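Other chains of the complex are left out, but the ones given are in their true place.
Just so it is clear, A and B label the chains in written order, and each chain counts residues from 1 on its own.
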Amino acid sequence: METTTILLTCPDSKGIVASVTDFVYKNDGNILHADQHIDDKSKTLFMRIEFDPANFKIEKERIRNKFNEIAVLFDMNYSVKFSSEIQNVAIFAGKEEHCLFDILLKQKAGELKCNIPLIISNHPDMENIAKFFGCKYFVIEKTPENKISQEVKERELLRKFKIDTIVLAKYMQILSKNFIESYPDRIINVHHSFLPAFKGAKPYLQAYEAGVKLIGATAHYVTEELDNGSIIEQEVVRVSHKDTLSDFIEKGKNVEKIVLARALKAHLENKILVYGNKTVVFD
Amino acid sequence: METTTILLTCPDSKGIVASVTDFVYKNDGNILHADQHIDDKSKTLFMRIEFDPANFKIEKERIRNKFNEIAVLFDMNYSVKFSSEIQNVAIFAGKEEHCLFDILLKQKAGELKCNIPLIISNHPDMENIAKFFGCKYFVIEKTPENKISQEVKERELLRKFKIDTIVLAKYMQILSKNFIESYPDRIINVHHSFLPAFKGAKPYLQAYEAGVKLIGATAHYVTEELDNGSIIEQEVVRVSHKDTLSDFIEKGKNVEKIVLARALKAHLENKILVYGNKTVVFD
């Protein structure tokens, strides 16, 4: 079934929920889901409404225009998404294949509704995986020296393939500020720790040395500050003194896969709103 | 802050969400939460709307009447609840005190918003606990022979103390059909297994003998059929071959406490709707 989703955020005031639901109802949309959340501290309202547009009186192309009449009244930031507009996702892959494989498999199984036309990597190791799943594969090796010029090539590819969302699947390279700002809240990374603990390099080693009894992974939007973007999803798994550093890494992989796939799924289903360094993830 | 909550269920059709939100909005209620769920199979809609009635134009006493105008249009079952009307809860206590204590402590701490005027038990063991928390304590010993007449006494007490909700805190006595039907979806039991596995007596022994690797507990509404009422909440904890039956029981206690308290909390906050043998638990 095709659906239309309106995501919005604005200062809280009376009448927002009623106005938005009324907009859908009066125009013969059938509301499937309507969630909202009010952040008490900042008095901000977040709302997501998804409806069946089968008999919707407003043509697709004009919905944004029409909805804008309500949006201006309440000073809304909003977006209108159509489930028929499947997002194009690029995966930036590192040396570990588990997250890459997991996303490709879930996309193939229909669990992640997106196209994945493009995989970019620092090295050629994943080419046969890309081939297996029918994705284009580009090796763009980066060094501290050539990073900016290589990013130019990456950005050309992203444009060429009309990429909406970038997934860093254990990519392990730091993107430039400029690059990141071109894809605000559209680059998802998985960090192999329970952030904000163990930022930066070798989080499993940090965890191992700290003697923790649970290890975790975090999926977050990428911002300029390393491992500090808004958290989308986190999960943990139990470890004990019996687990070596290798066991930490191995156990952690399952958790990394799970959080990255859950985060990407919520993102693709237009269920995430970012505010400050936090996310609202409607479920 | 005082709030008003409308809980409703009806056959799904267009306009329900819009009508209900509009009802609140037009009468100057400020919507705090609005959740709905559609069961695709039965085409049933479930909705919960909670609003701040500070400036609500309709007087408290007349809200039900007024809302009824919408309700009849959509063939709704509904209830209107006021946060100021604190529920009275009776606890039926068995020989184990952990669930009893947990609920009393959480009520005292303000986590469970209710009054607990009354504890009924089969035996005198918990009297000093009742005293400590300032509850009346009644010993009503039941045998298969005197069950019906003893239930008469219990029902008198429930009426006298204006009890809205009954919590069976490891009570371990089976209530009569008649008794249960007088409190539909208002008696909450905790069963010490991950239902529907291990119904009936000695679920930990059953689990132990089945060699399971996780044990659980289930909070559910009580219906005539034993351990078969609509499930409200479940949780599990890991066990291994090292755990004896006593370890199962001990580990299970934490889980029992957690699911019972979560279920009661959702119930008291008017977040549960029952349909068939299932529950919608808004969060």
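In this section, contacts are C-beta pairs under 8 Å (C-beta built on N, C-alpha and C of every residue); 3 or more make two chains touch, one makes a residue touch a chain.
Since the structure is predicted, the reported quantities are computational estimates derived from the model, not experimental observations.
The complex is built from one repeated protein sequence; 2 chains are visible, and the structure file as a whole lists 4 copies.
In this text, only the chains that are shown with their structure count from here on.
Taking each chain's centre as the mean of its C-alpha atoms, subunit A lies 37 Å from subunit B. For subunit A in complex with subunit B, the touching residues are 14-15, 17-19, 21-22, 24-26, 28, 30-36, 38.
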